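For this view, one protein chain was removed and the others were kept in their places.
Chain nomenclature is as follows: A, B and C, assigned in order of appearance, with residue numbering initiated at 1 for each chain independently.
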Amino acid sequence: MPVLNNVQAVNYALMQEMERDPSVVVFGEDAGYEGGVFRATVDLQEKFGVERCFDTPISESGIVGAAVGMAINGLKPVVELQFCGFTYPAFNQIISHVSRMRNRSRGRFTLPMVIRFPSGGGIRALEHHSESPEVLFAHIPGLKIVMPSTPYDTKGLLTAAIRDPDPVIFMEPKRIYRAFKQEVPEEDYVIEIGKANVVKEGEDLTIVTWGAMVKDTLKAVEEANKKGIFPEVIDLRTIAPLDREAIIQSVKKTGRILVVQEAVKSFGVASEIIALVNEKAFLHLEAPPARVAAPDIIVPLPRGEQYYMPNPDMIYEKILEVVNFLT
Amino acid sequence: MPVLNNVQAVNYALMQEMERDPSVVVFGEDAGYEGGVFRATVDLQEKFGVERCFDTPISESGIVGAAVGMAINGLKPVVELQFCGFTYPAFNQIISHVSRMRNRSRGRFTLPMVIRFPSGGGIRALEHHSESPEVLFAHIPGLKIVMPSTPYDTKGLLTAAIRDPDPVIFMEPKRIYRAFKQEVPEEDYVIEIGKANVVKEGEDLTIVTWGAMVKDTLKAVEEANKKGIFPEVIDLRTIAPLDREAIIQSVKKTGRILVVQEAVKSFGVASEIIALVNEKAFLHLEAPPARVAAPDIIVPLPRGEQYYMPNPDMIYEKILEVVNFLT
Amino acid sequence: MLVDQYSPFEGKMLQILDKDGNVLDESLVPQIPDEDLVKLMKTMLYTRTADRKALMYQRQGRMLTYAPNEGQEACQVGSAYALAKKDWMAPAFRELGAWLQRGVDLKTIFLYWYGNEMGSKVADDIRILPVSIPISSQCLHAVGLAMAARKRGLDEVSIAYFGDGGTSEGDFHEALNLAGVYKAATVFFCQNNQWSISVPKHFQTASETFAQKAYAYGFKGIKVDGNDILAVYVATKEAVERGRKGEGPTLIEGYTYRLGPHTTSDDPTRYREEQEVDEWREKDPIKRFRIYLERRGLWSDEMEKQFVQEADEEVERAFKEVEQSGNTQFDDIFKYQYEKMTPLLEEQYAEYKAFFQERGML
Partner (left out) sequence: MLVDQYSPFEGKMLQILDKDGNVLDESLVPQIPDEDLVKLMKTMLYTRTADRKALMYQRQGRMLTYAPNEGQEACQVGSAYALAKKDWMAPAFRELGAWLQRGVDLKTIFLYWYGNEMGSKVADDIRILPVSIPISSQCLHAVGLAMAARKRGLDEVSIAYFGDGGTSEGDFHEALNLAGVYKAATVFFCQNNQWSISVPKHFQTASETFAQKAYAYGFKGIKVDGNDILAVYVATKEAVERGRKGEGPTLIEGYTYRLGPHTTSDDPTRYREEQEVDEWREKDPIKRFRIYLERRGLWSDEMEKQFVQEADEEVERAFKEVEQSGNTQFDDIFKYQYEKMTPLLEEQYAEYKAFFQERGML
C-alpha cells in the first residue's frame, strides 16, 4: 500500500479517477505543466495529455464558469483554485450558477464538478493565503462542502466528490498537506459525502471539528486523557450537508459539546452546529455549548499569526472548562 | 415633518449628507440620471451634478474597487449595487480590500464608504433578485452590516453609515421599500451603528429579528398577545457588530429566544445569535433557542416563493412552541 | 472573409438590406432556400406577436416581470438560424427570438416568465441553457460548452448572447480571453441595443465599437447591422463555420435597438427621447425584411395578415395553458437542490408540507 501525505493523496485520487473516467478533466492556474503550486496535479498532464490537464489564465471566475459549461457538455471538471483567498473572484459563478443549475433547469442540466483549493492558515504565507472561508460556501443551498483531515480520507472523499452528481467544494487544509503520511489503499474506495467520522470515542464531551484542526484537537485530547477526561472527537469530513445524526447522537451521550474551528469565531460553522444541538438535544445539555475559534480579526501576516490560530493549548483549556461546568 | 417610506428615507438621507458634506459621492448602475431602479437616488444628479452622482458601467467589482481608491483619496463614496444577487461579482473587492485596507495599512488608509443594495425577497422578482446574503458579509472581519426596518431608522442609520470612518454594508429590505410611511425628522440625527432596538417589551420570550421580518414578527406577536403571550421583540438594526448586550439582557429576563430571519436556515445569522446566547446566558434558558427561517433551498421563482418566505403564521406557531416548552 | 473585410477599426458595418429593404450588395446575399426565408419572416413575426402579448399580459397583472424583445428580432432569429441542431446556445434574458428560432415551445418560455422554474426545463433535444440573469456570466458557460465539445472530439459550436452593457463585466473579459487562448468555437453575439436600462452605450465604454474589443483577445470582431437579418445571418454563419473548423471564436456586434422598455418594471420615457425611438422604428428589422420578401414574391399583406392572426391565437392558447397549470408544485422547490435530498432537506420538506397542508395551501 502506498504511504502518502495529504497532497499526494489528492494527486493519487485525481490520477486514479482520470484513469477510470475519461470525462474527468483537471485544470487551473499552474495546474498543468508544472503540476500546481503545491504539486497536487503533478504528472497528470504528462500522463493524460494537455487536453485533460491544463493551465489556465489567471481568471478564477473564468475557470469556474468554463467548468460549468464543460460539466453541462459531458465532462467532469475538477478545477483548482490556487488559494482559499483567491476563490472570491469566482463567487458569482459559484453562487449564481454552480449551486443553481440543477434546480434552475429542474434537473435537466446538472454539474458533476469539483472545485478544489488549499485552505486555512499556518504556513507563514502572504496575505490572502490563510483564509478559512468554509461557512461562506456552506450557507449556499446546492453546494456540498468537504474537508478531509487525513490522506486516507482525502483519497476517499475526493474520489466521492468527483463521482458525485452534484458540485462539490473540496477544501484542502494546506497546513497538513505534508504534515504526516499514512497508508492509502491502492484500490478504489469512496468515503460517503455527508457522513462524519468518530475518530475517537469518549464519554465526557463531544468535540466536533474538521480539517487541520482535527490534529490539534487530538493533541489537546491526549492531554485531557492524562487528566482522566475522555472526549469523543468527531471529524466532520463534510461541512455541508452536516451529519446531524452523528453530532446529535454523540451529544445525547456526552451532554456536552465543544466545536473547534480555524475560522474566525462569529457567524461560522461552529455557530450552526451549536444552533443545531440546541434544537435537537437541548435537554441533554449539561454545559453551555462552546467554541474554540480564531478571534474576529483579519488573519495577521505571519509574524502575528501565532496569536490568531487556535492551538491545542486553547482547546485543552476549553475542554476543561466545558467538562468542569456544573449546572 | 416629512412623511416618507423606506426608499424615500434612503433618498432623504443621501440628499442631506451630500448637502452637508461635499466629499460624499453617490454612484452605481442607473444610479445617476435615472435615479436608480428603485428611485433611491432620484434627483441627486440634478441637485449635485454629474460629478457627485453618476451612472457606472455594469461592473460591480469595478464600482466597489473604484470606491476603495476614492475613499483613500478623500471622498466618501456611497455606492449602490443594483440587487442583493449582484453583489457577488464584487465579493473579491469587498472581502480582500474593503474590509482590510485599514488593518493592512495599520491605520494609514481608511475607507469611509458605504455599499448599499436592496435585499431580500417577496417582490415577485426574477432570479437573483431575492437573496438575503447578510451572513456572508457578517463573517468578514472589518465590515459593518446594517439593515433598517423603518423609514426613521433608515435615515438615522444611513446617515450614521455615511459618517462612519469604516466601511458599512447597508442592506435595504426591498420588500418594505414602499410598504408603509412614517414621519421622519428633517433635522440631522444618527442612530448608532451596533445598537439594537427593543421595539416591543415583553416577558415571555425574546424574539430577535431584523429588516423586513420585523414587520412580520410584529404581526405574529399581535396574535400571540391575544393569547396572553407577550414576547419582547428586538430589531437588530445592525447585524455586525451584533448588539450582544441587548440580546443577552433580554434573554436573561425572558429565558427563551426565537430568532427570525428571512435567509435560509443553515449557517445564518440566527445560528450565531443562538451560539452567543448559549455562551452568555445558558443557565437562563428555559427552552431550546429556536429559529424561524427559510428552508435550505434556492429562492424559488415567484410562483413558488410563498412556500419559501418565512411568514407571520410560522412565527406565531414557533412562538407558541417556544413559550409552551417545559423543561 | 467578412471579418477581414469589415474591420471595426475602419468604422465598417456589414449591411445587406438597407432600412427600406433594398439590397446593397447582391454578392453578399446568402443562399437561403425560399421556404426558409419565409420561415424566418414568420419566426420574427411570431416573436413580435408573442412579445407584445407578453407585455400586455403583464400589464393586465397576469404575467410577472418580462424583458421585451421588440426591435431585436433580426439579431436573434438571424443568428440562431445559423446554428446547427448540435450547437449550443447560452442566452441572456432578452432572447425570445433566439429561443423560438431554436425550437423551444412558447409555453415553456412563458412558463419561465410566469415565474416557474419548469420553464427552464427545455426539451432534452434542444441545446439551450436557461435564462442567465447575472450579466455576461453565461459567456463563460458558452466557452466551457465549446471546450468540452472539442475535448470530446465533437464539432459543436456555442453562441453566447449578451448586451452592450454586458461588455463591462469581468466575466465578459474572462470569457473572451479564455476563448482566445483555447481557440474555443464560441460565437460571442453582442446585441448592442444602445441602452443598458437607463444608461446609454457611451457610458458603458469609451471604445468606438463593441466589435473591436475582440482584438484584445487575439481574434476578430465584426459589426453588423443588427436589424438586417441577412447581414446577421451571414456574419454568424461565417463565425459558426470558422468555429466548427477549429479557427476559434468571433465577436459579433449586432447594432440594433430596444424599442420597448428594459423590462416591464422600466419606464424608458424617463431617460430617452421619443424621437430616438421613432428613428429606430424606421429601421425596424421586420419591415425591411418584409419588403425584401415581397419583392422576391415570397410574401404578401395577405399572408402576413393570416399568419399574424394564427400566431395571435396560438400565443393566446399557450399563455392560457400556462395560466391554468403554471403554478409551481410545492414538491419541486425541494426536489432539485441535489440529485438526492439531504436528510436536512427531507426533514424540512416534511415540515413545510405539513404546514401548508394543514392550512389547505397544498
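Structure notes:
Keep this in mind: a contact is a pair of C-beta atoms (placed from the backbone, for glycine too) under 8 Å apart; a residue touches a chain by one contact, two chains touch by 3 or more.
Keep in mind it's a predicted model, so treat the numbers as computed, not measured.
In the entire assembly, the chain absent from the figure touches the shown chains A, B, C. Only one of B:D166, B:E223, B:E286 or B:D313 touches the chain withheld from this view, namely B:D166.
Here the missing chain is touched by one residue of C:T65, C:S158, C:Q191 or C:Q212, and it is C:Q212. Of the candidate positions A:R20, A:K47 or A:R124, contact with the unshown chain belongs to A:R124. In the full complex, the hidden chain is touched by chain B at residues 23, 25, 51-52, 56-57, 59, 61-62, 64-75, 77, 89, 92-93, 96-97, 101-110, 141-142, 144, 165-166, 194, 241-242, 244-245. Seen across the whole complex, the unshown chain contacts chain A at 29-30, 32-34, 37, 55-59, 61-62, 85-86, 88-89, 124-129, 265-266, 295-298, 300-308, 313-314, 317.
Panel shows chain C; residues 9, 167-174, 177, 180-181, 183, 203-208, 212-213, 215-219, 248 of it touch the chain omitted from the view.
Assume only the chains that are shown with their structure count from here on.
In terms of the distance between Cα centroids, chain C is separated most widely from A.
Mean C-alpha position of chain A lies 30 Å from that of chain B. Separation between the centroids of chain A and chain C, computed from CA atoms only, is 40 Å.
Shared interface positions of chain C, i.e. residues touching 2 or more other chains, are given as 117, 133-134, 170-171, 332, 337, 344-345.
Residues of chain A found to touch two or more other chains are 61, 89, 92, 96, 103-104, 141-142, 242.
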